[in-house]
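One protein chain is absent from this view; the other protein chains keep their places.
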Amino acid sequence: MSKPSEFDDIPGTLVFDGERSRQGYHLNMFCMSLMKPENREAFRADGRAYLVRFPMTPEQAQSILDRDWNRMLELGGNIYYTAKLAACDGLSFQQIAALMTGMTQAGYAEMMLHGGRPIEGNRSKSEWDRG
Amino acid sequence: MSKPSEFDDIPGTLVFDGERSRQGYHLNMFCMSLMKPENREAFRADGRAYLVRFPMTPEQAQSILDRDWNRMLELGGNIYYTAKLAACDGLSFQQIAALMTGMTQAGYAEMMLHGGRPIEGNRSKSEWDRG
Amino acid sequence: MAEILAGVVCSHVPAIGAALDNGKAGEPYWRPLFRGFEPSKAWIAQLKPDVVILVYNDHGSAFSLEMIPTFALGCAAEFAPADEGWGARPVPVVEGHPELAWHIAQSVILDEFDLTIVNKMDVDHGLTVPLSLMFGQPAQWPCRVIPLAVNVVQYPPPTGNRCYNLGKAIRKAVESFDQPLRVVIFGTGGMSHQLQGPRAGLINPEFDKRFLDRLVADPQALARIPHVEYVREAGSEGIEMVMWLIMRGALDDTVKEVYRFYHVPASNTAVGHMILENVAPGAA
Partner (left out) sequence: MAEILAGVVCSHVPAIGAALDNGKAGEPYWRPLFRGFEPSKAWIAQLKPDVVILVYNDHGSAFSLEMIPTFALGCAAEFAPADEGWGARPVPVVEGHPELAWHIAQSVILDEFDLTIVNKMDVDHGLTVPLSLMFGQPAQWPCRVIPLAVNVVQYPPPTGNRCYNLGKAIRKAVESFDQPLRVVIFGTGGMSHQLQGPRAGLINPEFDKRFLDRLVADPQALARIPHVEYVREAGSEGIEMVMWLIMRGALDDTVKEVYRFYHVPASNTAVGHMILENVAPGAA
């Protein structure tokens, strides 16, 4: 049911395998519901009340209310689904990516303009530990 | 897009290939809608009005109103879908099967009790033509 | 390690479910049929599988023409009986086995089967009638069930060969699952029947019996039967038998036939049923 363990050595990366998919099912289905304008309005009007429609865990609901983008992924969210929450908030993919890296928006944009995050030093968790 | 032509030699048999599926799309989607009790009620209350929800051809709508089970298939219906209309009418699979063969209910039931329609003489259209 | 102990084939005629649900199982028309399944009920009650992988076809109930998957594996925690136009069957909700189902899904996709993973699906008579025949009318089904829905409604269904090989991939997946589960696989649908048009009621017992014989002894030959032969010889809905090859592929090359039953008619249909055991269960 899980992916091969080699994936676990890739730093800063969660693979959306069956286990995560089951864990995050309702969180992701909530995100997808925001594709309908009427749902976006209801969610914007009262987020906590809207979330009750989706039987997720309290931690998952809180991560959404906190807009804690990394936490959502740790709790089974998938980036393509959480991106719909970002879109509902008027945030671009680049804006939430910067938030997830812990960099400033300007710093992240600058990194991208200079060719992005290099692969050297970012292949293996062992490289991050050393850094 | 169509099936191999050998299928066309089988008597009394329509294969639900892509062509038929496209032709019968709305007719079959109508049948499937009858899986919901509220839709069955609406259809029973006013069949003609209910059918307007599905953009099918006038011939298809008429075949439904006429409960012309063979005609529905000729117009792209699939038996597993039209069976939902039968169920809504309180008819069993055996009852509509008898109707489609042109036999009486008693005659069809009797045939089934005696082992069903034999394969001999029923493999090829040429055998039906001879008969 | 999980293990596939046996395979069951079994027709899934809706009228059988209706007869049971409406208390008609004791009537002269139905009594011989249900009597034919008594040894099977005793057999499976003794075997006590943890999980049944149930190969069947949806009959335009869970899947509409909007989306037609060739192979759809049910990975959800539960599956409700479908309302096929006369209300849902009064049978228990089907409990799935998400861990094993996801494991199978991952394994067979990496083995290059292009599965559709399904997490929300009502199950129609194609799935619930075989459960009723094998387990009777309990308040709760005695084991978990993983539904595998195969398209045989929209032409073209998968080839027999593809089904047979999918069975082999499922077996490999089950045997690489790290819990000691006892698994039985059901292949359902068939035998000869035609529900549509002027040829409705077609029954070809010679074809059916030879199919059962070869299912035991020469499944590779069966896997080469073209679709047109099923439709011509066994009726337009006889094509459902192609699904039995998935069950067969998941068993040993050599199996022991422990039970066989063949009956005509159930409504428009011949009913075929067989139990096959792997020769050395526990030795795998």
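Order of writing sets the labels: A, B and C. Residues in every chain begin at 1.
Here is the rule we use: contacts are C-beta pairs under 8 Å (C-beta built on N, C-alpha and C of every residue); 3 or more make two chains touch, one makes a residue touch a chain.
Here the structure is a predicted model, which is why all the values come from computation and not from measurement.
**Q** Pick out the residues on chain B that sit against the missing chain.
**A** Residues touching the hidden chain, for chain B, are 1, 3, 17-19, 21-22, 25.
**Q** If the missing chain were put back, which residues of chain A would it touch?
**A** Residues 3-4, 6-7, 10-18, 21, 25, 28-29, 31-32, 34-37, 40, 70, 73, 78-81, 83-88, 90, 92-94, 97-98, 100-102, 108, 111-113, 115-119, 122-124 of chain A touch the chain that is not shown.
**Q** For chain C, which residues lie in contact with the unshown chain of the complex?
**A** 65-72, 106, 109-110, 112-120, 154-159, 161-162
Just so we're on the same page, only the chains that are shown with their structure count from here on.
**Q** Building nodes from the protein chains and edges from chain pairs that touch, which of line, ring, star, complete or other describes the result?
**A** Per interface graph, the chains form a line.
**Q** Let me check something: if the centre of a chain is the mean of its CA atoms, which chain is farthest from chain B?
**A** In terms of C-alpha centroids, the chain at the greatest distance from chain B is A.
**Q** Considering only C-beta pairs in contact, identify the chain pair with the most of them.
**A** Greatest number of C-beta pairs in contact occurs for B-C.
**Q** Of the chains present, which has its C-alpha mean closest to the combined C-alpha mean?
**A** Centre-most chain by C-alpha means: C.
**Q** Once you find the CA centre of chain B and the CA centre of chain C, what distance in Å lies between them?
**A** So the centroids are 25 Å from each other.
**Q** When the C-alpha atoms of chain A and chain B are each averaged to a single point, how far apart are the two points in Å?
**A** Here chain A and chain B have centroids separated by 49 Å.
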